[in-house]
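All remarks here apply to the structure that follows.
Left out: one protein chain. Kept in place: all the others.
Naming follows writing order (A and B), and every chain is counted from residue 1.
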Amino acid sequence: MTAVEISEAVRSGQRSARSVVDMSLSTIGAGEAEVHAFNLVAAEQALAQADEIDRMVAAGEDPGPLAGVPVALKDNLCTRGMGTTCSSRILEGWVPPYDATVVELLRNAGAVFVGKTNMDEFAMGSSTENSAFGPTRNPRDLSRVPGGSSGGSAAAVAAGFAPVALGSDTGGSIRQPAALCGVVGVKPTYGLVSRYGLVAFASSLDQIGPLAATVADSARVLDVISGPDARDSTSIGDPQPPVSATLGDGVDGLRVGVLAELSGDGIAPDVAARVRAAVGALEAAGARVAEASVPAAVYGLSAYYLIAQAEASSNLARYDGVRYGLRVDAPSTPGMNTATRSAGFGDEVKRRIMVGTYALSAGYYDAYYGRAQKVRTLIVDDFASAWEQFDLLVSPTSPTTAFSLGERTDDPMSMYMSDVCTVPVNLAGQAAMSVPYGVGDDGLPVGVQILAPALGEPVMFRAAAVLEASLQ
Amino acid sequence: MSDGALDKPGLGVPADTGWETVVGLEVHAELSTETKLFSASPNRFGGEPNTHIDPVSLGLPGSLPVLNQKAVELAIRVGLALNCGIRPSVFARKNYFYPDMPKDFQISQYDEPISVDGWLELPSGKRIGIERAHLEEDTGKTVHIGGAGRIHEAGYSLVDYNRAGVPLIEIVGRPELRSAEEARQYVAELRAILVAVGASDGKMEEGSLRVDCNVSVRPAGSDRLGTRCEIKNVNSLRSLGRAIEHEARRQIGLLAGGRPVEQQTRHWNEDEGRTHALRSKEEDHDYRYFPEPDLLPLDPSAEWVEEIRRELPPLPRDRRLRLGEAAPSADAGHIALAVERSLDGLALAAIGGGGLPERVMIHIVQNLAGGAGMLDAEALAGLAQMEEAGELTATQAKKVLAVLAESGGSPQDAARALGFEAMDSTELESMLDGLIAENPEEWSRFCEGDAKLTGFFVGQAMKATRGRADGKAVTQLLISRRG
Partner (left out) sequence: MGQQRITRAECARVAALARLELTEEELERFTGQLDELLGHVAEVEALDVEGLAPTMHALPIANVLRPDVPGEVLDRDEVLARAPLAEDGQFRVPPVLGEAP
């Protein structure tokens, strides 16, 4: 059942939230050992939440648009009374004393939290292999990675553990695993969804978004979690129209650009073929298609890499063993900080903290961080020019289908390349989503990325719905 | 503050040493907001440790800062009061590890502060340049346990985050102060301004006003700055003066002995009356400043700034000018003291109500050190008039004033209650009869027009009445007797 179907059934009393959650928990029970999508399955809390939903329905109250819908939360979203680890030893056992804004919103909409999903440590990675608690496997092929960093969330949806999940996307961490697991993944416009309670990786790039089996489900979740939040300074102050309302409006007359810079070199031929098929489907539905160019997008990965790591190096300083999480004792506080951080962070996190520290340090700031912020301006400007001619842009989400576990762990550079198509969107603060569009030569899912200008979500979702329908 | 501006223990390096002291001050003042700079937990002094904390001020993962509007308004008030330009500003992260800093970075304004290029006028009229005044968050407090509380010998430390995130304004003055006394005047004036505009309570002893002094010395007449040392832990105006004087002497001693001054941070020890170098840390300081991505630029509208400017209360300097105009013969130091004690309003009203400025100012400066209490302007004016009319002597007036400050009321009633009724004319007449009879020679010289004898007879009258007689009344009687 989809989230939309579940909530209609629960709200109308046709089905109890408890039975829905029971089913979700038993699916998890059957498949979790193989997939390892979760760091924590919160069965008891979920059942209690479900009972509360059922009580409300019985009392004639409306539990909300996600009544009884099981939701998997990425383990970097703070949940009061439920452990939040970011898949890191340094936060192992930490229980936040507060809820993230999105968690509050989902709860108030009747959603039920079945657990916290596995991820690359502090969202740093593209395969969910950088988890302190072991990798997640791709439910479509257990020898493959699910992508990352929201690999646990994508795998949970793909495995049917929950119809929807939340992830976070700093450079592609929702879209790339969605593509590799064959689900829908949305990176909303920066500021559309509050980041309050999302454990920060790179503050100017992070954004929370839904992963779901269907476009309509992802639209419904996005409508619940988006909106102004006084606790996040970077939250957009004006409420936006719900994307669900215009989901069926089609693409007739829309100008769609095929993003040249992200569709050529380095894209696997089978992936490119599926993107062409998707473009054909949009054209068949009435869109006007042409080639589009965002020249600076090719520098996205480099600029992203410097900016994200610089911000991360500062954001992750607070894990020092003083207030929460891991402490490895030493005779002095500086020694304790160092011992704690050295034992608590994994390799990839250390590597990125070092790159970021270096990029900000005296004598290098202008050459690296300062310059990257200017390249970011170039990318923003180039996108702005493209939006004068196009309503939407299309590209592959990931250059390849899911790769094998261990294939790229020893070569950070090849791992980073899996984000080449997704990072420019984060740098420009725009919206994008990945929609599954068939499979590649290996039988594994391919995702098509739809890019929209800032706050272009309603139009973006119309195109996603057209693509989804064209496959049926 | 307990130590007033008039309390001058003779600070300042003697002028004949051939050296000049150069001082630049960085003053941190806690802003008087209800809540912290970036979150809604209370900004309140004291309290049980770790009870004024929230996810933001504790730096919990996932928490985000949101800027306090009141803190910005207070910062703008301070900037305007210091004649600064108000600019678009950006918050930055200053990255360094320290356990009292919950995020291991401090949010501060770095290369784009809210206020720049102003000045502060000392009571002497000398203007000291203000480089900048910027907003930043305070840190928590660390207490060192064991080793008599000394940081290097402590067994462990305890951290309280109540103060973490309290809004601070850091006011960076240019190195234009030339003596410990000028530095004291600068801080006293700055403190008076902060209090006057409602930005801070200015309490040095509670740490809501903290002063870091950059001190250097150079041969008198040189225009090059010497190597400076930064002195921390100066907790009162008195320590400020002592610390600067000590440090200047230390540096002069070094240089005069042919040894260089090493640039370092030094700690003022109030009990020992000396500064000592803080152990230099082995780690290097590279703060890796970069714009705080969780906050947006701050660009106060011209309308807002103008509104704040319009609503600024009169500043100490303007208040001194105003009182100076009302009491033109008063000493500048007395005017400054009246303003510092916030008695200038009372003085102005009393003068406006008919009190002679000289008499009013004497009471303000000499007799109201403990504040005006219940005394109102009308009573002060009335008291000055009674003295002027000879109904009270200075000694009596002082006693009446004490009663008025204590319990209010009119000076007439207070004087009566104290038994200070002026002598009636019959009593004066008979006393004068006696004086003339005892001093016939003086009386005849007086009658011949020797004006010096007026003083003689008034003095004798005072003596005879033990000060109860009013000099003016006696003079009047003498003249009328002479015919």
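The rule is simple: contacts are C-beta pairs under 8 Å (C-beta built on N, C-alpha and C of every residue); 3 or more make two chains touch, one makes a residue touch a chain.
Fair warning: this is a prediction, and the values are worked out from it, not measured in the lab.
The absent chain, not drawn in this view, touches the displayed chains A, B throughout the complex. Contact with the undisplayed chain is limited, among B:T17, B:N83 or B:T142, to B:T142.
When you scan A:Y299, A:W387 or A:F461 for touch with the missing chain, the hit is A:Y299.
Check A:A30, A:L142 or A:A367 against the missing chain and you find that the one touching it is A:A367. Considering the whole complex, the residue from A:T117, A:S204, A:N315 or A:T397 that touches the absent chain is A:S204. If you put the hidden chain back, the residue from B:P291, B:P316, B:G382 or B:P411 that touches it is B:P291.
Of the options A:G237, A:G253 or A:P269, the residue whose C-beta touches the omitted chain is A:G237.
Listed here are the chain A residues that touch the chain not shown: 94-95, 97-98, 190-191, 204, 230, 233-234, 236-237, 299, 301-303, 305-306, 313, 317, 320-327, 329-339, 341-342, 345, 347, 350-351, 353-355, 357-358, 361, 367-368, 370-378, 380, 412-413, 427-430, 454. The chain not shown here touches chain B at positions 33-35, 39-42, 48-55, 58, 66-72, 88, 90, 96-101, 139, 142-144, 151-152, 154-161, 232, 265, 267, 278-279, 281, 283-286, 288, 291, 293, 295-300.
The definition used in the following text is that only the chains that are shown with their structure count from here on.
For the pair chain A and chain B, the distance between mean C-alpha positions equals 57 Å. Within the complex formed with chain B, the chain A residues making contact are 76-78, 84, 86, 91, 94, 96-98, 100, 195-200, 202-204, 230-234, 310-311, 313-314, 317-318, 320, 322-324, 333-334, 337, 357, 360-362, 365, 369. Contacts from chain B toward chain A in the complex involve residues 55, 58-67, 93, 95, 97, 99, 102-105, 157, 159, 283, 286, 288-290, 293-296.
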